[in-house]
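Right, I'll just put the structure down here and ask away after.
Only a single protein chain was left out; the remaining protein chains are all shown in position.
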Amino acid sequence: MTTPEYQIFSLGSNPELGIEIAKILGTDLSTIDTRQFADNEIYERIEHTVRGRDLYVIQGISDPVNDNFMKLMIFIDAARRASANTINVVIPYFGYARSDRKARSREPISARMIANMLESQGIKRVITMDLHADQVQGFFDVPVDHLLSMPALGHYFYENKLLGDDLVVVAPDHSSVGRARKFAKLLHAEWAVVDRRVDNSVPDKAYAVTGNVAGKRAILIDDIIDTGSSMVLASEALLAAGVTQMYAVAPHAVFSDHAVEKLEKSAIQQVLVTNTIEVPAAKQFSKLLQVSVASTFAETIRRVNSFESIEDLIKSPDNVDVML
Amino acid sequence: MTTPEYQIFSLGSNPELGIEIAKILGTDLSTIDTRQFADNEIYERIEHTVRGRDLYVIQGISDPVNDNFMKLMIFIDAARRASANTINVVIPYFGYARSDRKARSREPISARMIANMLESQGIKRVITMDLHADQVQGFFDVPVDHLLSMPALGHYFYENKLLGDDLVVVAPDHSSVGRARKFAKLLHAEWAVVDRRVDNSVPDKAYAVTGNVAGKRAILIDDIIDTGSSMVLASEALLAAGVTQMYAVAPHAVFSDHAVEKLEKSAIQQVLVTNTIEVPAAKQFSKLLQVSVASTFAETIRRVNSFESIEDLIKSPDNVDVML
Amino acid sequence: MTTPEYQIFSLGSNPELGIEIAKILGTDLSTIDTRQFADNEIYERIEHTVRGRDLYVIQGISDPVNDNFMKLMIFIDAARRASANTINVVIPYFGYARSDRKARSREPISARMIANMLESQGIKRVITMDLHADQVQGFFDVPVDHLLSMPALGHYFYENKLLGDDLVVVAPDHSSVGRARKFAKLLHAEWAVVDRRVDNSVPDKAYAVTGNVAGKRAILIDDIIDTGSSMVLASEALLAAGVTQMYAVAPHAVFSDHAVEKLEKSAIQQVLVTNTIEVPAAKQFSKLLQVSVASTFAETIRRVNSFESIEDLIKSPDNVDVML
Amino acid sequence: MTTPEYQIFSLGSNPELGIEIAKILGTDLSTIDTRQFADNEIYERIEHTVRGRDLYVIQGISDPVNDNFMKLMIFIDAARRASANTINVVIPYFGYARSDRKARSREPISARMIANMLESQGIKRVITMDLHADQVQGFFDVPVDHLLSMPALGHYFYENKLLGDDLVVVAPDHSSVGRARKFAKLLHAEWAVVDRRVDNSVPDKAYAVTGNVAGKRAILIDDIIDTGSSMVLASEALLAAGVTQMYAVAPHAVFSDHAVEKLEKSAIQQVLVTNTIEVPAAKQFSKLLQVSVASTFAETIRRVNSFESIEDLIKSPDNVDVML
Amino acid sequence: MTTPEYQIFSLGSNPELGIEIAKILGTDLSTIDTRQFADNEIYERIEHTVRGRDLYVIQGISDPVNDNFMKLMIFIDAARRASANTINVVIPYFGYARSDRKARSREPISARMIANMLESQGIKRVITMDLHADQVQGFFDVPVDHLLSMPALGHYFYENKLLGDDLVVVAPDHSSVGRARKFAKLLHAEWAVVDRRVDNSVPDKAYAVTGNVAGKRAILIDDIIDTGSSMVLASEALLAAGVTQMYAVAPHAVFSDHAVEKLEKSAIQQVLVTNTIEVPAAKQFSKLLQVSVASTFAETIRRVNSFESIEDLIKSPDNVDVML
Partner (left out) sequence: MTTPEYQIFSLGSNPELGIEIAKILGTDLSTIDTRQFADNEIYERIEHTVRGRDLYVIQGISDPVNDNFMKLMIFIDAARRASANTINVVIPYFGYARSDRKARSREPISARMIANMLESQGIKRVITMDLHADQVQGFFDVPVDHLLSMPALGHYFYENKLLGDDLVVVAPDHSSVGRARKFAKLLHAEWAVVDRRVDNSVPDKAYAVTGNVAGKRAILIDDIIDTGSSMVLASEALLAAGVTQMYAVAPHAVFSDHAVEKLEKSAIQQVLVTNTIEVPAAKQFSKLLQVSVASTFAETIRRVNSFESIEDLIKSPDNVDVML
């Protein structure tokens, strides 16, 4: 008796990404009957047997985050009770990851709570991309295959020869310094940081650029573009500091509030994101370029399923290790 | 050193019920800073110390159920990390409780999943009312104080002398037979059942009334009024069967879709519900009468906190045990 | 290296059922040395290696329920320590399932406790039949393959052309209404209910039949025949209401106290049960017909082991879904 | 608000011991409604509120061991769901403790399984006496207050001046050597051992006494007298070796099979046991002397409840530490 | 009956800190018999009863980290089995915290493993100081009272009027930027960063200072001084960049390898650490100034034990919130 093939489910946060992943893997998405009632209660029924199968379920914790998360939880419950062999959750965007520490007394650590809830229902593995902090991996006891979008994003700059000496990678605030340094290393560039100075009694010193940026092309990099404020303010500081051209790069396009309008109006020339979050038609805009990470997820699923290492998936186009 | 007093929190599903409970207990609600971002992510911060306190947190799993449930989960995480002594969750309406068994292969049992998630975060107790099935208590390992609205609802009929021989309590479908029998016992009345006959090849036999209802006043009883269909269809069957007057009674007023319109247009004279779910202004209608169960919850909290039995809280006005 | 074959154990509650299941599967029961000492302490030793094997262990929680349950628990401990790959427990009759909710304050929920104990020792799956309430599935986190005897029991009526218009399926009390409706649907018949009226101040109204039964053949259906009282009392009410012929049907033949005598003396013509509980010679009687469910269990084990769906096993002979 | 008093329950394995313990503590046993149905299923209902109380429940795992154990488990479930503050189980005789290791492949370790089941239901503490092996304490994660009967048993010999040079404490087989040495130390006596020699090819060498016993009074000591064989065979060997008088001492009087007859007929002058197991009238015999350990249990409960050390309870009448 | 007083234990990693904490609290350390055998196996015995007591046990995971950690684990086991009410672990220096994420494939996350082990033995709370990353709090499910040394360290600069415009706080590498910004905020100073530039093909560019430091006094700040390399290399870069005076500040003085010699020889004028790690006599040197954090720990224990908030303990001398 042979073990049956693995199956892929897509629960609706990123329908196109799910289809793309299945296509790359040469398979079809398995079908599930999902309904949401007037009071938001979710009903799901897996349509065909999953007994003994290894399941990969794709669902980002993106807007509406609570509904999307509960859809995932309910799927896990149904799949476990239906005798799935293993349940591997693929979370392109891990919402609540910014709540990863108590910044003040009596705050929650919601990202750990999400991890606890997922593990309490018996998942075997998490596959995700660009966690807000690497430490969130440690919120899980099960294996986390933590993918990076940098190789895919970097590829764009390689292809367009945006490399080297006249390029500087800039962190829009101090918390992105690590990310900027890594991307700079990948592109063999220098890095700099825009910072809101701590003594805000002197308003005109509010934003300062540290590092050599004058006369260079700048790549602003962050993990998330949420309201867009931090990218746009940083772009203004860079402009004042004499950069010649600006790109904004981030894997996760949350684009809440007036993000789209602000970015469109800004001096930023191009906004490069991935499809870990599906950008609806209403939020598409001229400067936006969306790089697909479907092949990274698909290749990861293929390797996980055939017991191969994914180590080289997180290296740059010319093999620079960007994880360190 | 003395143990500090207990504290009550209300997370927003039923603001008025929370205030009413606190008032009855002669205390104030403790304060919490809650925000919800554009993508629905929730942030909470408990504003004053809860170290060593016994907390009672009021939050129904009502519309929007996933947001309200996650608000509760995040509170629990924050409270536990803030060194609360115990966290007692007061859930006036337990959403997802209808998903309490696998009616078909590969369905979830969402109510158990909700129980697992609550317990995975360290709650000490659940206080809830009128679970869809009593067995849901058994989904928990922690104590469940399972309150009943029947004494409060029955009180209305006692006060209005709606008792005895010319009254019949009617289950709108077979699954409510147990509930109808209990309420009948409480009101010293007979019971009957409206049922969708199983052989639906004969359309005019679709609904049948079993039991003696002709010339009587009828009380239709259920645990939930959701879309209102089952109540309204049953009322039509009763009308045809010769009842003289009709009441619809149910603790949980979900009122989704066109429930309000349908009930308003129906032959039902009065719709009696409780405030386990807050009925927004837009859903108020002339026939609606909302009985408050605040005192039942308040008295339960008082007794739990002073180690007294709540056994008699679930008896009828003239001491009939309605739980059996 | 290939995975070794699965093994079946039978611990003694239903020796003949175990043998029958193994025979259908074309295999032998694996051997175990079981002893019970004078003070009832149980000793078990599995006689041959079970390393890496998937085990199916058949043991009902029937009389003597505590001894039979502990035999199962001790087996699980021995099998886990002996490196079995998975332990799948086959419980034809799930004793203690009637203790599935707190009907009064300070009662246990023993069925959940049984579930907790089984899971605490590391079982992978429960295969059982006709739980007292479907919700007991939700007492488990592991998969429960919940089989139904209705297809097998219904087959008897199909074969004997006991179908259709002159037949009525009757619930002996209100708690079996759901079961009666399902069986009626399967046999394309009507249903009715015998109920102990709530206002017991009027003795001659004690039992009432709701629904049209006069001049019909009636099938009384329940999940358990324990002392037989409820079946026999209902049969008296039906007789008074004018039924022409009566069958009593129930999967689980507990037959405690004077059940056998009472049924033998009653107006019931035939008592149809299954072999989920082994009926000892001393309890055999002329009206008793025992339908074997061995093939249902055997086919379930075969499919579980080869990762096939069991969905259609719980349909009627002419494919009516009886689970809904 | 003050914490309510602790409560003591006795579930029926040792009714007299329970009453005696309560009496010493100056309190009454709390009441519980316990029933056992024809198929052995147990029902329990705690009759008065236990909210916030610390409970001490007395139940030995003695004949019938499985019924008695399940009575304990069901009580724990009911008490936990009824909001008891802590559940402390007092197990005078810990049945299944002899199954504490795998002596052969594919055996269970039932004592660990018992521990797991107790802990899975949320007990806080075990109070027990004379475990078969001290290591069984380590099967629990919760505290075990492991009491010893030796001080109480030793007291008898002190009172009767059975001490010193002409006395020898004898292990009836090699596994009791540790116990014999401890008791010898307590009585300031020598020790010896009766052993079934390993090379049983020479029948007349089957039992040998090692140590100096000739002309002495001997005390045979074990933890359990089960069938009595080992005590009686040892007594024959001792008689042959020239002892002048013999006592058999053991805390746990299992007395199964023909134990009573064998002991009565033997050369043993007196059999000294405790009341950890209730000896029914039918098993009383002339040589039997039963020492009550109620005061040891009562004093332990008192101290546990007032946070005092029990260390000195396990010392001999003249303060010899018998635990080492 | 009143609850007994809390007790404090010190297991030997920081004997003087333990004594100091107890003294501030006006109590004595409780006694424990600890031995370490030739093969490093540890034995501990708590000397007096801890029944029902709340225990605070002080033990850093500092050199030798594994022995010190196991001493803590063994204490927890002994205390739990001895019926302590709660076990609160005070870990002045949390070793292994730097292993908080997988920087490369197939690395462990040892800090999470440490958290799992502590929780698996039943601790109730962790009190620690200056975790390498705030996210490590989220590795625990139990409350973590995360103290900061900055108020205590900042106090030195306040007292010595080392504040304001001619002062700059410098991160010795990019990973300390957050820490430097916080300390700068506390001292109302600017901040800067020394970084190893990513393109290390140009050796003389290896270290660069970003931010305005020329002519200023600089405070280099990190969480740990381990081998001292990063502090000393940063000091050389700062010297080259024209700073006039330098301080090195860090709470945790690991001082491994040649740290002491390197710091002594460097241009750094003063090295300010705390006593979270005990600096042995052999590692004392002229520039070293050790600020005691005993009062911070003592005050935390006092408040935890009397259910008071510790929120203001982590503010600066003039009430700047340094946690954000």
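We call the chains A, B, C, D and E, going by the order they appear; numbering starts again at 1 in every chain.
As a working rule, a residue touches a chain if its C-beta (ideal position, glycine included) is under 8 Å from a C-beta of that chain, and two chains touch if they have at least 3 such contacts.
Worth saying up front: this structure is predicted, and the values here are computed from it rather than measured.
In the full assembly, the chain not pictured is in contact with A, C, D, E, by the touch criterion defined above.
Screening E:Val50, E:Ala250 or E:Ile314 for touch with the missing chain picks out E:Val50. Screening A:Asp28, A:Asp141 or A:Glu236 against the full complex identifies A:Asp141 as the residue touching the chain left out.
Checked against the full complex, the candidates D:Leu25, D:Ile76, D:Ile109 or D:Leu288 give a single residue touching the omitted chain, namely D:Ile109. Seen across the whole complex, the unshown chain contacts subunit D at 100-105, 109, 111-112, 116, 133-139, 141, 144, 146, 174-175, 177-178, 181, 184-185, 188-193, 195, 197-199, 210-211, 309-311, 321, 323-324.
Looking at subunit E, the residues touching the absent chain are 37-47, 49-50, 62-67, 69-70, 73-75, 77-79, 81-82, 95-96, 99, 102, 104-110, 112-113, 116-117, 120-121, 227, 254, 256-257. Listed for subunit C, the residues touching the missing chain in the whole complex are 1, 3-4, 48-49, 51-53, 80-83, 122.
In this text, only the chains that are shown with their structure count from here on.
Taken together, subunit A and subunit D share the touching chains B, C, E. Chain centres here are C-alpha means, and the one lying farthest from subunit E is C.
Note on interfaces C-D and B-E: more C-beta pairs are in contact across C-D.
Once the centre of each chain is set as its mean CA position, subunit B and subunit D turn out to be 51 Å apart.
Centre-to-centre separation between subunit A and subunit B, using Cα means, comes to 40 Å.
Touching two or more other chains at once are residues 137, 141, 309, 311 of subunit E. Which chains touch which is summed up as A-B, A-C, A-E, B-C, B-D, B-E, C-D, D-E.
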